[in-house]
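For reference, the structure is listed below as structure tokens.
Left out: one protein chain. Kept in place: all the others.
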Amino acid sequence: MIVVVLAAALGGLAFGQAENWFPSRWGAADQRGAANRLTPAKVLEAKNFITTGNVYQLGRTYESAMPIFGTRHFSLRIPQAFGPLGSNKMIYHDEVVSGELGQIGTQFDGLGHIGIGDLFYNGNDRKDFAKAEGLQKLGVENVGAIATRGVLVDVAAFKGVARLDGGYEITLADFEGALRKQGTEIHAGDVVLVHTGWGSLWMVDNAKFGASAPGIGLAAAQYLVDHEIVMVGADTWSMEVVPNPNPELQFPVHQLLIPRNGIYIFENLATEELARNRVYEFAFFFAPLKLKGATGSPGNPLAIR
Amino acid sequence: MIVVVLAAALGGLAFGQAENWFPSRWGAADQRGAANRLTPAKVLEAKNFITTGNVYQLGRTYESAMPIFGTRHFSLRIPQAFGPLGSNKMIYHDEVVSGELGQIGTQFDGLGHIGIGDLFYNGNDRKDFAKAEGLQKLGVENVGAIATRGVLVDVAAFKGVARLDGGYEITLADFEGALRKQGTEIHAGDVVLVHTGWGSLWMVDNAKFGASAPGIGLAAAQYLVDHEIVMVGADTWSMEVVPNPNPELQFPVHQLLIPRNGIYIFENLATEELARNRVYEFAFFFAPLKLKGATGSPGNPLAIR
Amino acid sequence: MIVVVLAAALGGLAFGQAENWFPSRWGAADQRGAANRLTPAKVLEAKNFITTGNVYQLGRTYESAMPIFGTRHFSLRIPQAFGPLGSNKMIYHDEVVSGELGQIGTQFDGLGHIGIGDLFYNGNDRKDFAKAEGLQKLGVENVGAIATRGVLVDVAAFKGVARLDGGYEITLADFEGALRKQGTEIHAGDVVLVHTGWGSLWMVDNAKFGASAPGIGLAAAQYLVDHEIVMVGADTWSMEVVPNPNPELQFPVHQLLIPRNGIYIFENLATEELARNRVYEFAFFFAPLKLKGATGSPGNPLAIR
Partner (left out) sequence: MIVVVLAAALGGLAFGQAENWFPSRWGAADQRGAANRLTPAKVLEAKNFITTGNVYQLGRTYESAMPIFGTRHFSLRIPQAFGPLGSNKMIYHDEVVSGELGQIGTQFDGLGHIGIGDLFYNGNDRKDFAKAEGLQKLGVENVGAIATRGVLVDVAAFKGVARLDGGYEITLADFEGALRKQGTEIHAGDVVLVHTGWGSLWMVDNAKFGASAPGIGLAAAQYLVDHEIVMVGADTWSMEVVPNPNPELQFPVHQLLIPRNGIYIFENLATEELARNRVYEFAFFFAPLKLKGATGSPGNPLAIR
């Protein structure tokens, strides 16, 4: 009954698991979702892309002036130095940081981040696990390392623009077209990064950056579900198209991916260098900070060729 | 003159660069220190250790009950959920986190962390770069990715114990002995991790864990300097021996490595699985969070075989 | 039905409003509770106690080493100085603070702090007003100034001890006896402070301080309800007796006072000087910080004679 309502809510699309989105395919107790697709074989597949030793950092800089959603914040301060200590005059600085750490700047969304009504991945009801001191299930500490093949899909290049427009839905045709143009396939267990060019607004026009975003819609997202990926990222704050073309829907792609399919999302990635260098396949390395009971993690993932 | 005082302060040891610790060997303007030793060739060297696809996470869990130095803190809270939004009943959680983020739990020490009197790496005077809103030089955002060969030195195994004692100085003989026993060499550009067994006290006896630590002293540290490594880590909060056998010295190894030689330190690493599996050489992947102007970074580095 | 359950839960006591605890006596829309009892006449009544001009600060010092409940925290850091600016070499410090500010140290409990199941003051269901960015009703910014007659009830003196024992319930007989001994009456609109001596453990034996507390039980609390006070405070972290003599009950006095009767609570007050000087009646001045949507406020209230 819940399922029927959701299917309707998600715009009438026939999702693969629509009637049956929990228990998850990894069992009713699973807390890792698509991270279960990560295997030694995927590591070895990834390794083979490392041929030149070039390393791309995909994380953006965390600073208080960066685009931040709503009333979230990021604050960093350097306190007075400690010391000098000892005859060797040891002195040190540290930093105090506060913020919605898993959900500001470059951010990895865990399975406890997004729900459909009160239900999260594997049908977990938030009243049962969302506690003040941390999520008691689905915390980001369960994810583990993501070392696998990475694929960049440069949709901006496919559409012949430097930057897709805000609110532009990357259709399934766009997505498949871009892959075809690049000659890239998506494999089970991959990490997929979508380059939209929207990231060029970061710290340049923050208001425009945050007001909308190009991104995949439900159809392209379903394609990723069907191809059994682990994670999808983009150079936007939302990864998916915002606003959704269906004005009744709010972040439906997040719901399709995270609670329904256990697929992770990574936002505000710096994909521009990969795009510029046409690096469409690479070894991808990331592990969330083990923030106990957190919904996500900041990060600086690596793409290596 | 300063240099003479420092050499004396550091216990009279003849350091390679004692008379001349700045400008750095990478020039007076350098902010990356030993990260300059990271090259595509080191990435390719590292890649060759990936033969089974086994991934080891080296980061510990961040939680308020973990051992924390002095009056630093770590707080995480899950606010009330946002939503539901839209007809699809989108709901989401995030987390508010505060703490001395680069200097609690598993932590990477950048070049702005440690000084000798007022002087930091490359002779930078803290009054010139240590500003409230972030370090204006030597911030951790300058480090970049660390993708290189990693070496574990299991000194506990060499000494035939599960855990070295607090305050035990790993001598040069210990260090070389452990390497010999393992059949491992250290190469320029490597990351070196020291397993002491002290991490077994983490979340088991936090008071004991924090009261002292086994670790390398100045002689073993000089060996690492001479071997031109990039970073040294350990399963203790201090990496180096605490208290130092010379009671007048406070964290002299930090000074030798960070300001004098631009070599990074990683503390509170989870090295126990590597030790248990006798994984002494591996591909190491880590990139600090680009926390603008920070002294360090939390992390969950990866060792891959 | 809810009401019956609650009456049972609260130990079978016959509360004045047991069958009818909402709407409040100040109407269904009220958000200020017993603060409605504060009138210009009470200010003038209070004023008349100011005869010597002696001012007592009732707030304790906020510092990270103070007793703190559970995993709450208090952190204060002085960042690097800003400046110098201008030819006049203006320089300044500020501080970064984080913590559960309305609920650490000396703390004023507002109406959004305590519920009975999901219901708060005036029957407000928490799902309707407890939002991540602040309570949308019952926030502490609604309380306003509390300038009224204050009464100290020195129960420790009445019992002939410097400090009541942890877990000691101040009975109605104790309470009335202490008032009689002092020759003090309680008036409608008063603030009542209970001196137990427990505050002598503050920063002396924090573990003992926080493990239990002497305090009023339901009977003495009902007496305060019947006397139509505005607020009751004490020199303990809980104000009420902990653990409650009825082991099934957790902080039932909080529930009787706050949601059921709109009466405020102030904890960790420094009452010792008032007690030492036998200041049993005084002018009381406090206004919560207008922290929008907060459950409480830190404070340094004043008692003036």
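Here the chain labels run A, B and C in written order, and each chain numbers its own residues starting at 1.
The criterion applied here is as follows: a contact is a pair of C-beta atoms (placed from the backbone, for glycine too) under 8 Å apart; a residue touches a chain by one contact, two chains touch by 3 or more.
These numbers come from a predicted model, not from an experiment.
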### Hidden partner chain, touching residue among C:Ala34, C:Ala147, C:Val191 or C:Ala234
C:Ala147
### Message
I'm checking contacts with the chain that's been left out. Which of C:Pro40, C:Gly160 or C:Gly183 qualifies?
### Response
C:Pro40
### Query
Since one chain has been left out of the picture, which residues of subunit C touch it in the full complex?
6, 9-10, 39-44, 47, 50, 52-55, 57, 59-64, 72, 76-78, 81, 83-103, 106, 112-118, 126, 130-135, 141, 144-145, 147, 248-252, 254-255, 285, 287-296, 298-302, 304
#### Entry: Residue ranges of subunit A at the interface with the undisplayed chain
64-65, 71, 73, 75, 79-82, 94, 98-99, 130-132
### Message
Just checking the interface: what residues of subunit B touch the absent partner chain?
### Response
71, 75, 77-80, 96, 98, 133
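Rule of thumb we're sticking to: only the chains that are shown with their structure count from here on.
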### Task
Please state whether the interface between subunit A and subunit B is built from the same residues or different ones, using more than half shared residue numbers as the mark of same.
same
### Task
Express in whole angstrom the distance between the two chain centres, defined as the mean CA positions of subunit B and subunit C.
46
### Task
Report, in whole Å, the distance between the mean C-alpha point of subunit A and the mean C-alpha point of subunit C.
45
### Query
Which residues does subunit C have that touch at least 2 chains other than itself?
71, 75, 79-80, 98
